[in-house]
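Just one protein chain is left out here, and the rest sit where they should.
Chain nomenclature is as follows: A and B, assigned in order of appearance, with residue numbering initiated at 1 for each chain independently.
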Amino acid sequence: MSFLPYALAAWLFFVGLYGIVTSRHFVHLVICLGVTQSSTYVLLLAIGYRTGKKAPIFTSGVPVKVGAVDPVVQALTLTDIVVGVTVAALLLALVIEIWKRAGTVDPDELRRNRT
Amino acid sequence: MSRTARLALFAGSGLVLAALLVWGLTGLPAFGDFQGEYGWILNDVAGSERHVTNVVSAIVFDYRGFDTLGEEFILFAAVMAVALLLREARDERERPRDEVRSEAVRAVGLSLVGPTVVLGLFVIAHGYLTPGGGFQGGIPTAAGLLLIYAAGRYRAYRAASPQWLLDAAEGVGVAAIVAVGIAALLAGGLFLENVVDLGTKGTLASSGTIAILNTATGLAVTAAVVLLCHEFIEEVMYPE
Partner (left out) sequence: MTLVPLVVAVPLLAAAVLAAFGHFAPSRLDNAVAIAVTAAVTVISTVLVFRSSDETIHYWFGGWRPRSGIAIGISFSVDPLVASIAALVGALATAALIVSWDYFAERVPPYFHVLVLVFVGAMVGFVLSSDLFNMFVFFELMSVPAYALTGYRIEQQSALQGAINFAVVNSIGAFMLLTGIGLLYGRTGALNLAQIGQVLSRGPADGLVIVAFTLICAGFLTKAGAIPFHFWLSDAYAVAPAPVCILFAGVMSDLGVHGVGRVYWDAFSGVFARHAAAVTGVFVAVGLATALFGALLAFVQAGLKRMLAFIVISHVGVFLAAIGLLDALGLAGATLLVVADGFAKGAVFCAVASLARRTGHTDELAAHGLGRQLPVTRVLFAVGGVALAVLPPLAILGGHAWLRATFVVTSALTGAAVLRAGARIFLGFGPKRDPLLVAPPRGEEAEVPPTPRAGALLWTPGVLLLAAGLAVAFAPGLAQRAADQAARAVDRPALAAETLHGVPAPPREAGGLSPVRYAYGAAAGLLAVSLAALGLYRRRIPGLVERPLDCLKLLHDGVVGDYVAWLTAGTAVLGVLFAFLLRDGP
C-alpha cells in the first residue's frame, strides 16, 4: 500500500509518454506533456510526506515540536508547476502559428507536407 | 517511421524503462517515512531565523531564493517568447468580440471582479504567514482582471490593463528581485542576503526581504498571466 503514490507517479509518466508518441493533434500532445509532468509533482510531494505530520506552517499557538512534512519538496513543486505553465503556453503559441501556416496540427500530416 | 514501427519501438523500450523506474522507486523510503535532514533543519530554524510562519515561503524566497529568481525569469521568458511568436500584426477590425449576451451573467461576473482581485491581493500579502504567496496570489489577481473581458467588455478590460502598464509591471516585478539581490551586495552582504529589519513574526510587517520579494513576485506573476492570456485572446479566430 505504501508504494501506491510512487506507482501513480510512474503510471502518469508513461501514460503521458504514450499519449505523446501516438498523438495525432498537437493540442492533445501538449496536454499529454502536462500529464507526464504531473508525475514529477506526485513524486516530489510523495517523497516529502511524513505520516501524521502537518503542513509546514507554524502559526502562533502550534508548537514547532509537533513536526511537519518536508517543506523543501513543496518549494521544488512550486517551481515545477511554473515550468509546466510556461512550456504549455509557449507550445500552444507555436501550435497556433503552425495551424495558420499549414492548416493542420497533426504531426503525421505535417510530415507528408514536408517532403 | 510508420505509426506501427513507432508504437513497437515505444512499447518495447517503454516497458523496459517502466521496469527500471519501478526498480528505482522501490529504493525510496516507504511512503510517509522520509527523514531528510534538509527539511528537518529548515522546519526547525526558519521561524526564528526569518520571522516567518510559512516555512515554504522562507525556502522559496530566501534559503533557495536563487531558484526562485530563475523561476521568475522562466515565466518572464515565456511571456516574451509568446509575444515574439504571436507578434504578427493583427487586423484591427478583428478585435475579440464581446460574447456575453445575458445580463445576469454580466452582472454576476462583473460583481466578482472586485472580490477576486481582493482575494488575490490577500493571498499575495499573507504569503509568509499562511498558505499562499506571490505565485499563488498572482493567479486570482490576474483572473479578476480577465473577468472584465470574460463577463463584460473587451474595451473595458483593455482600459483596466493597458499594454504599457502590464509590460512595465512585468519588467519591474522581475527586475526588483534581481535588484534586491544586488542591494544586498551593496550593503556588504552576499547576493539575496537579508539586510533589512526582520520585524515581528506573525504580522504583515515581518520576514524582511521575503516580504519584498513576495510582493515583487505577486506583481510579476499577475502581469505575466494577464499578458499571456491577452496574447491568446487576441488570437481568437471567428468562423466566417
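Here, a residue touches a chain if its C-beta (ideal position, glycine included) is under 8 Å from a C-beta of that chain, and two chains touch if they have at least 3 such contacts.
In this text the structure is predicted, and so the values were computed from the model without any measurement.
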Tell me which of B:T116, B:T141 or B:N194 is the one touching the absent chain. B:N194
Which residue of B:V178, B:V196 or B:I233 touches the chain not shown here: B:V178
Any idea which of B:S13, B:S48, B:S102 or B:T200 touches the chain not displayed? B:S13
Spell out the interface residues on subunit A facing the chain that's missing from view. 9, 13, 17, 20-23, 26, 29, 33, 36-37, 39-40, 43-44, 47, 72-73, 76, 79-80, 83, 86-87, 90-91, 94-95, 97-98, 101-102, 107-108, 110-111, 113-115
Subunit B, residues in touch with the chain not shown (by the definition above): 1, 6-7, 9-10, 12-14, 16-17, 20-21, 23-29, 34-39, 41-42, 62-67, 69-71, 73-74, 76-78, 80-85, 87-88, 164, 167-168, 170-172, 174-175, 178-179, 181-182, 185, 189-194
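Keep in mind that, in the parts below, only the chains that are shown with their structure count from here on.
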Give the list of subunit B residues in touch with subunit A in this complex. 3, 6-7, 10, 14, 17-18, 21-22, 25-26, 28, 30-34, 36, 38-39, 42-44, 46-47, 53-56, 59-60, 64, 67-68, 71, 74-75, 77-78, 81-82, 85-86, 129-131, 135, 202, 228, 231-232, 235
Given the complex with subunit B, which residues does subunit A contribute to the contact? 2-7, 9-10, 13-14, 17-18, 21-22, 46-52, 55-60, 64, 67-75, 78-79, 82-83, 85-87, 89-90, 92-94, 96-97, 108
